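Every protein chain of the complex appears in place save one, which is left out.
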Amino acid sequence: MSDQLDELTLIDRPEKSRPLGVLFWVCVGWVGLNIVGAISANFLPLPDPLYQNYSAINVGPGLHHLLGTDDLGRDIFSRLVFGSRVSLAVGVGAMLIGFGLGAPLGMLAAYRRGRFDGIFTTFMYVLLAFPAIIATIAVLSFWTPRALVKIIVVIGLASVPLVYRVIRTATMGIATKDYVVAARIQGATDTRILLKELLPNVAPIGVSFLLIGIATVITLEGALAFLGLSVNPPTPSWGNMINESRTVLAQNPWLVIFPSLAMCLFLLCLNFIGDRLRSHFDVTEVKL
Amino acid sequence: MSERLLEVRDLATTFATAGGPLPAVGGVSFDLDQNETLGIVGESGSGKTVLSRTIMGLQPRTNVTVSGSARLNGFEVVGASEEAKRSIWGTEVAMVFQDPMTSLNPVMRIGKQIDEVLRVRLGMDKVAAKARAIELLELVGIPSPVERYRAYPGQLSGGMRQRVVIATALACSPKLLMADEPTTGLDVTIQAQILNLLDRLKSQMQMSVILVTHDLGVVATRTSRIIVMYAGRIVETGSTRDVFQHHRMPYTRALLESSPKVANRSHTRLQAIPGRPPNLMKLTAGCAFAPRCAYATERCHRERPELTVTESPGHAYACWNPLPTTRGVS
Partner (left out) sequence: MARYLTRRVVMLVGIVFVISVGAFYLIHLLPGDPAVVILGTGDSPQNRAILFKELGLNKPIWDQYFIWMRNVVHGNLGTSFISQTSVAGTIRAALPIDLELIVLSQILAFATAIPAAMRSARKPDGPLDRVLGATSFTLLSIPPFIIIVLLVLLVAIKLQIPHTGPSSYVSLTSDWLGNLESLALPAFTLAIASFVVYYRVLRSDLIATLQEEFITLARSKGLSSRRIMWRHAFRPSSVALLGTAGVNIGGLLASGFVVQYLLAIPGLGYTLIAAIAQSDYLLVQGIVLVVSVGVIVINFLFDFIINLVDPRISRE
């Protein structure tokens, strides 16, 4: 008997999930470093990111200014550190709104099914068909004056349908599993099933999508800033810095290279972490 | 004496899986003559599909090792390149797959799927291929073949699809037809129709057929010889009569007793085989059936029995404690 049980478990045991690997932890470290830098920027021994030193314009990387200065003599490194705050704030803030609204709705719809699900899903798919980035540009260009909070709210709301879809699909895969059905039959309350059975299983999918979502939002904010539709200068942000560098591309290429590197590295790490988590938890690829 | 078409010697197929090597077929030898029909029976997972695909050289292209030999009309399949095997596929040997729901391309009209073979393998032109394809559809009993030619697989029932697969397999008049559980996915009345169709086509087209099934009732009247497989090996083989009436291997009996049609006929009680098939990754040195066998002795767990021939030509079994012979009793 015990031998048979052993066979059963052996046959049905899924393949071992891949280990996360060194690169994963390097990425986690880099993202962590950026977050710490953004939070503690005020306390770090950095020059004022807005201070214009006209005696040191467009200097290259060096001892005095680690990554050089821009065309107004502002310290690039300091602006990068302070600029990461905007990207992080928008990325995290917008996803908080997106998940705060989209995730509970998606879980509820997948669990309840029926009319509730039908109405919400149709509604969300209608919104999803609407090109989010164009909607964002439209609203932000009319909703003046621009402010960080408005940007966060607009992008956050625009991401709700996508989050809804991902979470609903993920929950539906789990809600039909035997142990959930069993819990239901045994008379567990809805709240209990949602929180104890579904949430722990949807959470890994949610987290990996959250990271990739943050990366997507940061890209979007960068594009808006590049178009001059995000926070107003002189507030530094990665996108703003790249936008400002356009006019001095020939004279000072560092001005575009450093913020680009900062942004791409950060995005790469976020995507990598999200992707690894996803395959670690064996979640099929969600189209963004 | 009819001529030898297929010679299989020590054929073994091992998959490299995440959990280690999986010997799905572990050393199988048998012969097949022209115009002969051979049945291969065994429980699900006994390696029937893997064996029949390996004989064709149709195993997956990666993570698999094949050893031994399978000579088909003089062509050595084991070790042959994909290009070389292509020259026998369709023309020498063709296959009817287990599940007609997944074995046709869902986005290609069925006519095109038959045309394709005719044009690529026989070099027919468009018009001739189409005419022949419609003929073939008619041959396998598809009503209004001219209209059906343009249908997509999704528009046909399972039985109709299996007929299309058979038509595709017959397109180049192969010498050997492998039918891998051709009726498992179909309901009972359709099953008989498809099997009768195969019977008719076999004599009409002068083919040899290997009929793979887990249901002994299916092979009882249609094959001249039977191979019983367990855990990737032959455990008993012989003429259909010998296997049904004079079997010596306990697993063969268990299989017979679990088959509704056969069991009813011999007035025995229908019995499921107790226990489950072995985990192929954890096979012991002994008889693979030992954990489930009522006759198992200590030796069975230690040593694997080889095939032992009986006085009846072609009849052999692999068992340390064979059932008493019933020959000459009746």
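In this document, chain identifiers A and B correspond to the written order of the chains, with residue numbering beginning at 1 in each.
By definition in this document, contacts are C-beta pairs under 8 Å (C-beta built on N, C-alpha and C of every residue); 3 or more make two chains touch, one makes a residue touch a chain.
Just so you know, these numbers come straight off a predicted model, no measurement behind them.
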- Query: Of B:103, B:208, B:237 or B:252, which residue touches the hidden chain?
  - Reply: B:103
- Chain not shown: contacting residue from A:133, A:147, A:182 or A:195: A:133
- Note on the structure: Only one of B:44, B:65, B:87 or B:284 touches the unshown chain, namely B:87
- Message: Counting contacts across the full complex, list the positions on subunit B that touch the omitted chain.
- Response: 53, 56, 58, 82, 86-91, 94-95, 97, 99, 102-108, 116-117, 120-121, 152, 154-155, 165, 168, 171-172
- Across the whole complex, the chain not displayed is touched by subunit A residues 126, 129-135, 137-139, 141-144, 215, 219, 222-223, 226-229, 239, 242, 245-246, 249-250, 253, 256-257, 260, 263-264, 267-268, 270-272, 275, 285, 287
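As a working rule, only the chains that are shown with their structure count from here on.
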- Whole-Å gap separating subunit A and subunit B, where each centre is the average of the chain's CA atoms: 53
